[in-house]
Structure formats: C-alpha cells, structure tokens
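With one protein chain withheld, the remaining protein chains of the complex are depicted in position.
Showing subunit A:
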Amino acid sequence: MKMTGAQAIVTSLEKEGVELIFGYPGGQVLPLYDALYDCKLRHVLTRHEQGAAHAADGYARATGKVGVCFATSGPGATNLITGIATAYMDSVPMVCITGQVPLSVIGKDSFQEADITGITAPITKHNYLVKNAKDLPRVIKEAFYIARTGRPGPVVIDVPKCLMTTTIDFEYPETVQLRGYKPQAEGKPAEVEAVAQALAEAKKPLFFVGGGVINAEAAPLLRRVVETHRIPVIGSLMGLGAIPVTDPLFLGMVGMHGTVAANRAVMECDLLVGIGVRFDDRVTGLLARFAANARIAHFDIDRAEVNKNVVADLAVVGDLRWSLAALESAMADLGGEGGRRWEDWRLQVTRWSEEAPLSYQKSDDVIKPQSVIEEIDRQTKSEAVIVTDVGQHQMWAAQYCRFQRPRSFITSGGLGTMGYGLPAAIGAQMGQPNEPVVLISGDGSFLMNCQELATAVEHQLPLKVAILNNNVLGMVRQWQKLFFNQRYSYTRFANGGTDYVRLAEAFGATGLRAETPEELPEVIAKALATEGPVVMDIRVCADENVLPMVPAGAPLDQMINGEVK
C-alpha cells in the first residue's frame, strides 16, 4: 500500500495498538501532525515537551503499556530529555518519536537541529536516526519490541522531515529480527534451586522487592510465595504496592527513609533475596555494611544488575514470571514447615515494626504534612492511584500511604525528577480514566511543570492535586538543617510564595485552600467530590523533617530518630 512516511508512522502506531500519544508539534514534525489529523489515534497536546514525556511515562506506569510521545527537532527533542532519563532510570517502556531536520541539512547546524540520537544514547535502551523512509515500519516495530521486552526502557526514533513526505510501499513486518537483542525470559533452573536450597538453610531470610516485580506483573506470584512460606518482606520505593503495605509480613520501605524494622531486618538477616531490585545507593547506605551478615541472592532480568552494586552469592537471571514460578515449585518441598521454621525471626521483625512504627508529632495548631497524606489515604480508602513529585512529600507519601496493589504508586525513583508529578498524573489518569488519581506534590516541584494544569483542564480530568505547601524546598532545607549547620541558602521562596488557588483558577481548575488542621478533612472531601481538576493549597508547617533518616553513605542501622522504644 502506497503512503507517505508520516502516514506509515501513524499506521505503524495503530498496528502496535497505540491509543494515546502525548506531544507537541513544531516545524520538523509537521507532516506527522498532518497525518494525525485524519487518523483515529488520540493525541494530547501538553504545554511543554517535558510534560509530554512525563505524561507518556505516567501512562505507561499506570497501565503497563508502552507510553508514546512526539516532539519536534532541536529544542522540542531536548525538552524530552529529562522525561526520557526519568523513564530510563525506572525502566519504563516508552517510544519517543522526534522530528529532525531534512537529511540534506543534517550536520550543518541548521535551524532547530540537535544531535538527538547522540544526546539520548546514554539514557535510552536504544535509539534510531532513520535515514530511509522505507525503514520506518521496521524501525517502529523494533522500537516497541525493544521498549516492552526484557528490562523495559525508552526508545527514541529520530525522523528527518523529508522522510515523512516520501512515498513508500507500506508493509508492516510481523516479526523482529535483531541479532544483538534476544531477551531470555527463562534462565537456569539450577540457579533457582540454589536459592531454594539457601532458603531452606536460612534462619533469617528476607525478601527485598523492587519495581521489577511490578514491571513483570509478577506481584500475585510473589504474594503467593510470601504467604505460603511467611517470609518477611521489605520494599524499595519502586516496589511499593507489590505486597499490600498492610500485610503484617511487609516491614515497609528500606533505605534512607525506610522504616526501622526494614533497615534493622537488612542488618540482621542471614539471607537477603533481592527481587527485581538494583540496590540503589539510597537503599543500601554504606555498601560495606549492607546486609553484612547475609548471603545475597539476586533475581533480575538484567544480567548487568548482578554484582553491579552489591555482590551476589546467588543470582537468577530471567523474567520474574518465570523465576518466581520456578522458585515457588522449588520451595514446595519446604512445605508448611517453612512457615514454622522462621517463626522466631518473624516475631523479631514484627516486634521491631510494633516498637518503632513510623510516627510524627501531631499538632492541633499547624497542619503536619504527614497528616495530609494519612487523611488522603483514609478518604480514598487506600484505593487511589497516588502520584508524587520529588522531595519530602514524596517520602511521606511512600511512608504513610497504605498501597494495596501494583501500579498504585507512581513516582520518579531513580532520577528523582522534580516536576514529574503533574504531567505523570495526567498520563496516569488518562490511562486509568476510572481510577481516582491523586497527585501529592510540594510547592517547589509543582511549580516546575504547573503549566500542565492547562492540559488537565482541557481534558477535564478528575485529577486531584494536593500541594504540601511549606513555601520552602523542603528536602533541600532538611539537608541544610541536618548537614549544613542550618545555613538555609536559597531554599525559601520570597514574598510568601505563589497563590496556588489563584494559579489553579487562572488555568480554569478549582482551587481550594486549607490552613488549619480542622479545615483539612473538609477540603480534601470537597476536592474529591468536585468534578474536574482540583488543586489543594495545603499550608503545612515548614520545619518538619522526613524521619527516620539514614545520612547518605552511612550504614542502615545509623538512623536519625530511629530508636526502638
């Protein structure tokens, strides 16, 4: 079938089952937008390309599908970079299609030209500069395959404008042939048996679950193994929701702002089984002291994660759906006895949970940020999809929301991207239109991409935004307080900050404000009951720290305010 390159791109996306594209047009991508004009694909115009990338990312995290975004060449494409890097760090499947200047003027420093494949090489799973229009269908087929298989990640396709107007014979390939890319779902059964054996010998086993479990849709499988053998579990930030936070076997998040029980369990366990985790430095603290008494087993689909940060005694490389199923059968021999075997250990860790729960000083005079999270969690019955930005509010959300299921917590973990929240929440809400989506943000983060409120209003998304407004860059201030002698250098917004109610109204959203603890429940209830996007300006006290805290580079048992009572 004869069609232009632009039509070929659109048709290929339809063949991949794409329903939604986030993007922003511009000169070099105009023919593609022209082709969008007569097709069924839904395109959402964000107000910034960074918003498009984060929205595609939020959509992908909420649905498990590949997120797609478009941008033009040069500044359009470079504006995607933060979003691409965010997706790369958290292994989010994404395909970004960028316009490029025509082939004849590539390399001449042409208007709006940037070497986008060069720039994105370190932050993409793969990228393409397409040189021939007839390659477009194959490249798109490959890009989706690469983005969604193995360890997921973002793929960039850079398309020179001239290719979009060239006529080609369209034929969509049915299979992908890549010599250098053959993800192996199944690993070696002997490796799994070794872990089962180690579990049988362990006295204090501990499961450590990460985002890989959610990516692999392996949470139900994991839950079964955990419930059958009653093994205590800790989670990384990205792993929250894999096991219901309310499960007594779940000790909470581990690491810098982890719970006392989770961090102590790491220090005391004799077998730590990492499942879909990458042992980030925010998790491990001082590497030399991390799980120092334990053998370490590591399940991951990416071989390069094994021994990257923490040296593993046992490793299982493969898709978690395969490896956890294999572990389940290998552990069947342990039978119900497994549950009894670790009773002492289980009692010990649950005692830590009871003796040192997450807590904060309550107040009747000022709104405590933690209480905002608790109230949102209570009023949404822990059923909302919670999206966050980055900073103190993000850690409080991780600590105080009672996540019940995978994909209910959407946050920038690896890159820690301020400004991620609002566009990601838009993507998540569009991917899950029937789920309540609540963005918990800080005033600093929210300002970084607040223009996307216009997008939320345009589509009348039922999205609710809670800004924990303390008029400071809270997490930076916390570090200044604890580690820089309270020298608060440039972390307070001048003139009392921004009026978020009026900002919301200027964009056509509803703005609400809570200034006292009594007002808080009402404001949240009103926001949840109001149609369309609502922004809550919640004035919280500024001098509040995220605790407990392990200082960067310290061992996990060196927690500020982490005493067991």
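Heads up, the rule we're going with is that contacts are C-beta pairs under 8 Å (C-beta built on N, C-alpha and C of every residue); 3 or more make two chains touch, one makes a residue touch a chain; residues count from 1.
One rule holds for everything that comes next: contacts and distances are computed from a predicted model.
Asker: Assign the chain not included in the display its UniProt protein name, restricting the answer to "Dehydrogenase", "Aldehyde:ferredoxin oxidoreductase", "Acetolactate synthase small subunit" or "Peptidase".
Answerer: Answer from the record: the omitted chain is "Acetolactate synthase small subunit".
Asker: Can you say which of A:M1, A:C39, A:A304 or A:A525 touches the chain missing from this structure?
Answerer: A:A304
Asker: Among A:V101, A:A114 or A:I146, which one touches the chain that has been omitted from the display?
Answerer: A:I146
Asker: For the chain not shown, which residue from A:R47, A:R61 or A:K125 touches it across the whole complex?
Answerer: A:K125
Asker: Take the complete complex as the reference. Which residues in subunit A touch the chain that isn't displayed?
Answerer: 117-118, 121-122, 125-126, 129, 146, 178-181, 302-304, 306-308, 311
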